[in-house]
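First up is the structure itself, then whatever we jot down about it.
Only one protein chain is missing from this complex, and each of the others stays in its spot.
Chain naming follows the written order as A, B and C, and within any one chain the residues start at number 1.
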Amino acid sequence: MTTRFHGVIPPVVTPRTADGAVDTASLERLTKYLLEGGVSGLFVLGSSAEVPYLTTEERDQVVRTIAGVNAGEVPLIAGANEQTTARVIDEGRRLVDLGADAIVATSQFYAISDARETDTHFRAIHAALDVPLFAYDVPVRTHFKLPLDLLTTLAHDGVIAGVKDSSGDDVSFRQLLLATRNIPDFAVFTGHEVVVDGALLGGAHGVVPGLGNVDPAGYASLYAASQRGDHAAAAREQDRLANLFNIVYAPTPGRVSPGAGGLGAFKTALMLLGIIDTNVMSAPMVKLDDTETRAIRSVLEHNGLL
Amino acid sequence: MTTRFHGVIPPVVTPRTADGAVDTASLERLTKYLLEGGVSGLFVLGSSAEVPYLTTEERDQVVRTIAGVNAGEVPLIAGANEQTTARVIDEGRRLVDLGADAIVATSQFYAISDARETDTHFRAIHAALDVPLFAYDVPVRTHFKLPLDLLTTLAHDGVIAGVKDSSGDDVSFRQLLLATRNIPDFAVFTGHEVVVDGALLGGAHGVVPGLGNVDPAGYASLYAASQRGDHAAAAREQDRLANLFNIVYAPTPGRVSPGAGGLGAFKTALMLLGIIDTNVMSAPMVKLDDTETRAIRSVLEHNGLL
Amino acid sequence: MTTRFHGVIPPVVTPRTADGAVDTASLERLTKYLLEGGVSGLFVLGSSAEVPYLTTEERDQVVRTIAGVNAGEVPLIAGANEQTTARVIDEGRRLVDLGADAIVATSQFYAISDARETDTHFRAIHAALDVPLFAYDVPVRTHFKLPLDLLTTLAHDGVIAGVKDSSGDDVSFRQLLLATRNIPDFAVFTGHEVVVDGALLGGAHGVVPGLGNVDPAGYASLYAASQRGDHAAAAREQDRLANLFNIVYAPTPGRVSPGAGGLGAFKTALMLLGIIDTNVMSAPMVKLDDTETRAIRSVLEHNGLL
Partner (left out) sequence: MTTRFHGVIPPVVTPRTADGAVDTASLERLTKYLLEGGVSGLFVLGSSAEVPYLTTEERDQVVRTIAGVNAGEVPLIAGANEQTTARVIDEGRRLVDLGADAIVATSQFYAISDARETDTHFRAIHAALDVPLFAYDVPVRTHFKLPLDLLTTLAHDGVIAGVKDSSGDDVSFRQLLLATRNIPDFAVFTGHEVVVDGALLGGAHGVVPGLGNVDPAGYASLYAASQRGDHAAAAREQDRLANLFNIVYAPTPGRVSPGAGGLGAFKTALMLLGIIDTNVMSAPMVKLDDTETRAIRSVLEHNGLL
């Protein structure tokens, strides 16, 4: 594995205080917990960080806090979450100034774009920034699946250094791995929690699991098993983590939005583990209530984390 | 018609110079052209303004320019185009400071939200701003249709002063008109170009047509016919405008994105009419080429505008 | 209006007995009720007839029953509801033998098709049948919107005699009206209940409203007002019918599927009006329960039908 971007790179959640401010003390503890868990990198300002909900000031505060604790130990990959090219570039430059080692960008959103414009989009961002650029494929949010041939072209042209795939399309994921296998240092990450063993068997370079906030050591163990060729052990660890992932079914649909459910479960688990102080979410998302919190406690206990 | 927000309220496009800057001189001419065409209001920083592509500085420049020419003549309704509640509020406050008489906001996007959070979202924006708030229903961009019962509740609770409907769902549009008919000063606008006669027959208060940039007087005439009860005349004018709307089919799919096509056609028509200097689009959108421009010229000539 | 296919053409629902069989006695009473209500045609085996749920024998029984009562009084337009071309043709031939005066067909479904195949599809059906062919645009079921240019080409080539539009896309509806205006006897119908006044103002030739089962005379009155140019009267009648349409909100989501809800409301209303004996639905759809039935009774009473 020659690329410095590889292994377990959790998307760090953003703790908030009871009154809704970014909770930097909790975020510092969480960052240490992840580093001690054996992660290889940190994905900063991802969807799991509630990045669309953060004001510009809050975004800066989050990057500064994580960068302060990390102090260069592992690479920081930061999400430049904006609607269109020019705004992404502005955002990306600021994040690089704050210490990001690489930038992640999605295709444009709210904008009604296409493959051709998306090609231009990534080339313009790459040209404007001095750090590696990762493409983030998250059609459930952007409503545009990054086409396989576009990603392959951008990879071979050196525009993107890798892809974070949260598309849920495991077929195109495998095909991307095959199509980029010979590009030095190109890195493909899966953003999913429960199929990491298969993704690594197929040649993936890393994993960006939201659940990695809760059990970073578990994902580090899964990754290590796969790296040493013990795929059966990786699958067993994956099964354990898949059971733990059931915390995301605790929130009540209707009461808690789809966006707030999974993230709320991760935050609630971290609160129960004593890593962060509250499970408060960015408004208008609501935090999990007592009943939902008890359900998560039960899953944690059942899986030996509590 | 008691509400001050009614009639023809075109979403003003954003002209750019050949080198891609906001072309304030062209924007001033366009604003005058619209006012002279008899519009009742101006929709500033809408999708037709390419608002997702504008940097914060460019957005301010656009509002200032239009407000300067308008000088209070008609109400300015401005779009606070941001992903989530807190960011919309920040954006809305700035636009009010720049002269907006009302704010338009969509549901959250990129965020994966639901009806309950959207209710909170609009209530928080309303509470934070001192001007009327319009809900903008544009699921083709937000990928969330504002539910009829949510809009009705927000209307009756005085949270929203009206709705700009670009949902393409004429059934829910009519039902919204019926459900809000007795709310004083509540205004429902259609954002579509070619079914304005039917919308007005059903009780709509206004229209926000992108094509209104090109032929403001035509829409003013359609609206006036409908107001005086001459629906057959309104339908004839609508048919004429529907034929003119065929300029949006000039761009070549694949070469020009869906987002750039219609807007590019409006800009190209305005350039051919001598109102603005270029048909340059915000990057990465491409402008219409010579062939496409000729097709638009032909439609304009065929419909008597050239 | 030169085409024999015009005016109010309700999609006749399929009554069932308490034990789930097709209730031919109720269907005969319903057919008479519709004819006495002043309808200009009958749409047989449409989605409102629960056609996908009917076995082949039941479909034949329905056509025979309606044809028997109608006895040639108004044209029968029958839906040949099958997945692909060859199967539609087989179905269409049988329906013509049973007395259908015209056949309605959708694009292929379950099949993953495209515009080019759909063109071939309609041409093959047209070539195989001796009666006029209508295209049924219902993307909520087929998941394929019939493209405007395809419909226009098929219309000008004499392949289709008309379109039944249930697409909910009022923009393309108006554009279809304009593009086919000069084709003799070409007929465009709206399948929606609450925007008929606007559709007729724009030039539509007919309406196929599920709610027309419940209040055929109301739609006949709306159509007549529009035909004599009294669009304001048409709009008032439309508003009344739009209020009556609120019966479709009586079913409880979750308990009753989206497909069963509206149809169940129409059947329940007809039962309360004494036209049909039960509100039983085709399995696995469930009938409306007592609470939902009371809500519908209340809407009927409030609108003067009971």
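Please note the rule applied: a contact is a pair of C-beta atoms (placed from the backbone, for glycine too) under 8 Å apart; a residue touches a chain by one contact, two chains touch by 3 or more.
Owing to the predicted nature of the structure, the values given are computational and were not obtained by experimental measurement.
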What are the shown chains that the left-out chain touches? A, C
Write down which of C:14, C:31, C:180 or C:282 is the residue touching the left-out chain. C:282
Residue among C:108, C:175 or C:221 that touches the chain left out of view: C:108
By the document's definition of touch, the residue of C:64, C:143 or C:228 touching the omitted chain is C:143
I need the residue numbers on subunit C that touch the omitted chain, in ascending order. 52-55, 81, 83-87, 90, 108-114, 116-118, 120-121, 124, 140-143, 254-255, 257-260, 282-286
Touching the missing chain, which residues of subunit A? 168-171, 173-175, 178, 192-195, 197-199, 201-203, 229, 231-232, 235, 238-239, 242-243, 245
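Convention: only the chains that are shown with their structure count from here on.
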In terms of Cα-based centroids, which chain occupies the most central position? B
Subunit A and subunit C are the same sequence; what rotation (0 to 180°, nearest 5) superposes their CA atoms? 180
Please tell me the distance, in whole Å, between the geometric centres of subunit A and subunit C computed from their C-alpha atoms. 49
Residues touching two or more other chains, restricted to subunit C: which are they? none
